[in-house]
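All protein chains of the complex are present and in place, except for one that has been dropped.
Then we have chain A:
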Amino acid sequence: MVFSKKRSFTMLAALLMVSLLLSACSGSKTDSSTAAETDKASDSKTLTIMAETSSHADAFKSIIPDFEEKYGVKVNVVEMPYDQYQQHLKLKFISDQAEFDLAYVPIGWVPEFQLADYITPIATEQAKLDELELDDFPGIDNAYFGADKQLYFLPYMNETHGILYRTDLFEDAAEKKAFQDKYGYELQPPQTMQQYKDIAEFFTRPDENLYGVTLMGENSILSGFGFYNRLFNYGGDLYDSNYKQQFNNEAGLNALNDFKELFQYASPAAKQYGWSDASSEFLQGRSAMAEMATTVAQMAQDPNQSTIVGKVGFTAIPANDANTSDIKRFYLPYGFVMTKNSDNQEAAFQWLEFATSQEMMEKAAPVGNIPARTSALTGKLASEYSFYKPHADIMNSFRLETLPLIPEGSTITGEILPNAVVKYMFGERSAEDALKEAATEFDELMKSRGY
C-alpha cells in the first residue's frame, strides 16, 4: 500500500495526538514510572517500588545509588500523592496489573492485601529472617499476618503522635515567670491534659499572631487522632476483641468535649486545617505547640521549611494524669510489602535487607525519615535529632498499638469516627447523637462484612 505524503503526515499527526492523549490520561505517575516500565521491559533486573510522595520515600530514594552499585540492580520508584495512592494500588491489584515488586505502605493497608493474596511473605526461611535482625524493630509482632503468621511487612519508619513545642518560648525566663504567677506551677512540656490546656491558654495571643496550639479539624483521620488519644485517656477504645464498638459511652463523650474545648486556643482556621495547613502554621512560628506527628519534628529541622529550626521540642500527648503505662496510643509504622506477582523477589529481598539496615537507615534519616530500628534511633543520630529520644520514650512508656489491622480499619478510623467528631465540633449534632450515629454506622459496616 502506498501512502501519499499528505496522508502519511496526517496519519503521523493522528498517531502523535493519540500518544499525547494516552500519556495525558495515564494519571499522575512521575517520570520515573515511565522509565520504570520501559526499563522493566528491557531489563529484568529492575526493581520497581510504589510509594506515596513523602519525605520518607525521599529518604530511601537517596540510598538507591548505593544499592545499585552494590547489587547491580536498578531501582525505580513510582510515587503518587497519598489521596490517589491507596486507590491506585487497590485498582492495580484488583485488575491483576500490579507490575511492581514492592509497595511502601502504612501497616493498616496490609491485612486487606494479605487477605486477598496480593502480597507474599517477605521471607519464610529462618536464615533469611535472621538476616533482617527483626528484634531491632519495636512492634515487629504486628508485622506478622495470616493464619500461619508470616512476615508480610517490614517497617522502615515508625511515627508517633505527640506535642511539638517551641523551646524558645518554654525556656524564656519572662514567660516562665508569667506562667508561674498565673497558674502556680512551672512552665514545662505538659505532663497532664490539664497542664496542656493551661499552656495552650497561656500562649493564645491572637494580637501577637500566636496561638496556643495547632490542631487539625479537617474531616479525616487527622481530626480522628485528636479524638482517639482522648478516648484512650478515658479508657475507651474503638472496639473490643469481639468487634463491638467501645466509643459510644462516657469515655467517648468526654473525649469529644475535651477535643472541642482545646480548639478555643487554636487559630479559627484550625477547624479546617489538614496536614499541610497545620504543619505550615507551626513551622512558621504562629503557634506555641502543635498536636502532630514526628514527621513535623523532622521538618522543623529543615531551614527550607521551618523558621523555628533548633527551637522545637517533642513530647507525648499526655494522659489525664501522669501515669501512662496502661494508656493506649497509636503508632504508625510505614514499610514495605512484596507483591505476589513480582518476578524479582530475590532482588526485592536484597533491597529490603539493604534499605532497612542500621547503616542505611542512619544514612537516609537526614533526608526525611524516622528510623524504625531502635539501634538507629539510639545510635549516632540521637544527639543531632533531639526528638528521637522522646519518640523512643513514647514507644516505650505507652501501650502502643497500630491502627486497626482489619480491612475495615481505615473506614472506621478515617471516616466513620472523624465524621462524628466534626459533626459535633461544628454543632451539626450533639455529642450523644454524633456518637450514636457513628455506632450505628460501625455496627452496620461490621455486620455487612461478617464480623
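Definition applied: contacts are C-beta pairs under 8 Å (C-beta built on N, C-alpha and C of every residue); 3 or more make two chains touch, one makes a residue touch a chain; residues count from 1.
Everything that follows uses one rule, which is that contacts and distances are computed from a predicted model.
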Practice task
Out of "ABC transporter permease", "Succinate dehydrogenase/fumarate reductase iron-sulfur subunit", "NADP oxidoreductase" or "Chemotaxis protein CheC", flag the one the UniProt entry gives for the chain missing from this complex.
Solution key: "ABC transporter permease"
Handout entry: Per the touch definition above, residue among A:D277, A:D393 or A:D443 touching the missing chain
Key = A:D277
Completion exercise
Per the whole complex, from A:E79, A:D101, A:E218 or A:D258 the residue touching the absent chain is A:E218
Completion exercise
Residues on chain A facing the left-out chain by the touch rule are 86-87, 90, 94, 112, 115-116, 217-220, 267-269, 271-272, 274, 277, 281, 286, 407-408, 410-411, 414-415, 419, 422-423, 425-428, 445, 448-450
